[in-house]
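Following this message is one structure expressed as C-alpha cells.
Moving on to subunit A:
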Amino acid sequence: MISRRGLFTAAAGVGATAVLASCGRLSGEQTAAAPAPAAGPIFFGVSAPLSGASAEYGKIWRTGFDLALDEINGAGGVKGRKIELLWEDTQSDQKQSVPVAQKFAGDSRILAELGDFASPASMAASPVYEKAHLVQFGFTNSHPDFTKGGEYMWSTSTTQQDHAPELADLAKSLGTKQAVYYINTDWGKTTWKLYEEHAKKSGYEIVHSEAVQADGSDFRPSLINGRDKGADVLVFIAYYQAAALLTQQAKNVGLAQAKIALPSSAYSPQYVALGGEATEGAQLIVRFHPGDPRPQVREFVDKYQKRYGKQPDDFGAGAYDALKILAWAVEHSDGTREGVRKALLEGKEIPSLLYGPFSFREDRRVTTPKSTRLVVKGGAFTLVGA
Partner candidate 1 sequence: MLDTALAGLVNGSSYALLALGLSLIFGVANVINFAHASVFAVGAMSGWWFSVDLGWPLWTVLLGVMAVTGLLGLVINLVAVTPLAKAPPIAALLSTFAVSVVVDNGAQLVFGPETRRFPALLATDNLGLGGLRFGTLDVTILAVAIGLMLVLGWFLRATRYGRAIRAVAQDRDAAAQMGIPLARVQNLAFVVASVLGGVAGVLGGMYLNNISPTVGSTVGMSAFAAATLGGLGSLPGAVAGGLLLGVVEAFGVSWWGGNARTLITFAVLLLVLWVRPSGLFGKRSPLAAEPMTGTFFGAARTVRLRPWQVAVAAVAAYVVPAVALDDYTVQIGVQVVVYAILALSLTLVSGQAGQISLGQAAPLAIGAYTSALLTTGTGLDFWLSLPISGLVAAVLSVALVSPSWRLRGHYVSIATLATGLLVAAAAVNFDWLTNGPSGVSAIPPPTLFGAPVSAPLAVYFLDLTILLVVLLLVVRLRRSTLGRIWSAIREDEVAARSSGIAAAEYKSLAFGIGGFVAGIGGALFAQQYGYIDPSVFGISVSLLALTIVVLGGLNSPLGAVVGAIVLVGLPEALRMLEETRMLTYGLLLLAVVLFRPQGLMGKVAR
Partner candidate 2 sequence: MTVLEVQGLRRSFAGLRAVDGVSFGIDQGEVVSVIGPNGSGKTTALNLVSGVLRPDEGRVLFQGRDVTGLRPERLAEAGLSRTFQNGRVFGNLSVAENVLIGLTPTLRAARPLARWRDIPVLRWLSLLAETAVALVDPPSVRRELAEREAEVESQLDRFGDRLRPRAEAAAHTLSYANRRRTEIARALASGPALLVLDEPTAGMNPVETAEVLEQLLALKAAGQTILLVEHKIDLVMRLSDRVLVLDAGTVIASGPPDEVRNDPRVIEAYLGKRRPAVRP
C-alpha cells in the first residue's frame, strides 16, 4: 500500500512533467493552425445568438447571409470554391463566445469569422482571434474599442462616435426640449455619453435623460418623467424592440404630440410593425434604407423582398454586406487567414452594398457617408422631404 503522501507526490510529479511537455502550448504565442486546405469549400465561422434573448438578431443575420451565399456560390464561388458558414450559438454571451472563438481558431478550414452580435461578446473573444491570426469581422460592433482589440478586428458598423452627434442634430431639428432615453447596455451608455458631449458643445437643451432596462417592458414611469419636464422631442437610444415599446408607451402617457428621434439601430420594418400607429412621424438616421435609389441597393432589396416577403432592415443588409466583403477579401488573398487580413488592409475600392466602393481606415473601420434621414409616413419609412 502506497502512502497518501506518496501518491500525491507522484501525482504532482506526473503533472509537472505534463506541464513541461506542453511548454509550447503554454506560452500560446501562436496556435499555429495547420495550413488551410487548398481544395473543398472555404469556411467562415459565425459566432451568433441563435437562442436566448437576442436570438431574433441571429435569425435576421441568417437571411442576409443566405442571400449573399446564394449569389456568391451561384456565380461559381470564390476562387472556384464554394463558401460555407459554420454557425455556433453563443446567445451573445461572452462565457460562450470565447470557447467558440477557440473552436474557430483551432479549425484550420476557417479563413475568417463573422460576429458576435453584441460588442462585449465580441471583445471578450478578440484576444483568441488575435492570437490565431484570424480576422474577426464584427459588423454590428459599434463599440469604439472593438477594433482597438488588435490587428485582426475589423468592422463595417458605424461607430457611435459618428452616429451620436448626428442623432443629436436630428433631435435638435425636431424640437427644442429633448428627453433622451438610452438602454443600459454598454452600447446605450457609450452612445449617450457621446450624444451628451455633442449636445453640450452645441448648446442643445436636454430636459431629461434616463437609462432604461434593455429588456424592460414597462417604461411608463420613466416616460412620465420626461412628459412632466415638458419635453417636445424624445430620443430613444435603443434597438427597435425597446424603441417600439417606448414609442407606444410614450403615446399612452400622453406624449402624443412629442416628436421622436431614433438611431439607425432602431431602423427595421419591425419598428413600425411593433410600434403601430404610434410610430407615425418618428424620424431616424440610417446608413441603409431600402428606398435608396442606387442600383445595387434596388437589386438587393428586390431579391430580399422576393425571398423573404419583407423588406430588409439594417441588420439583414449589414449581414449581407459583411459576407460579400469577406468573400471579396478571400478572392483577393492567397487563400490564407493572414491573406484575408492583408486583402482588407490593402484593398482599395472594396465593393459594398452599404458604402459603395470603399477602403478601410487605419483603425479598421469605415468612413461612413453622412446618414440619411427617414420618417415614418403611412406606416412606411420614407426619405424626409420625399
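Candidates were picked such that all candidates are chains of the complex that A comes from, given by their letters.
Everything below uses one rule, namely that a contact is a pair of C-beta atoms (placed from the backbone, for glycine too) under 8 Å apart; a residue touches a chain by one contact, two chains touch by 3 or more; residues count from 1.
Not measured: the values here are computed from a predicted model.
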item: Candidate touching subunit A in this complex, from 1 or 2; value: 1
item: Of subunit A, residues touching candidate 1 in the complex; value: 2, 4, 7-8, 10-11, 14-15, 18-19, 21-22, 25-28, 31, 50-53, 55-56, 58-59, 87-89, 91, 93-96, 98-99, 102-103, 105-106, 120, 123-124, 127, 145, 181, 184-186, 188-190, 210-213, 215-222, 224-225, 241, 244-245, 248-249, 251-254, 256, 270, 273-276
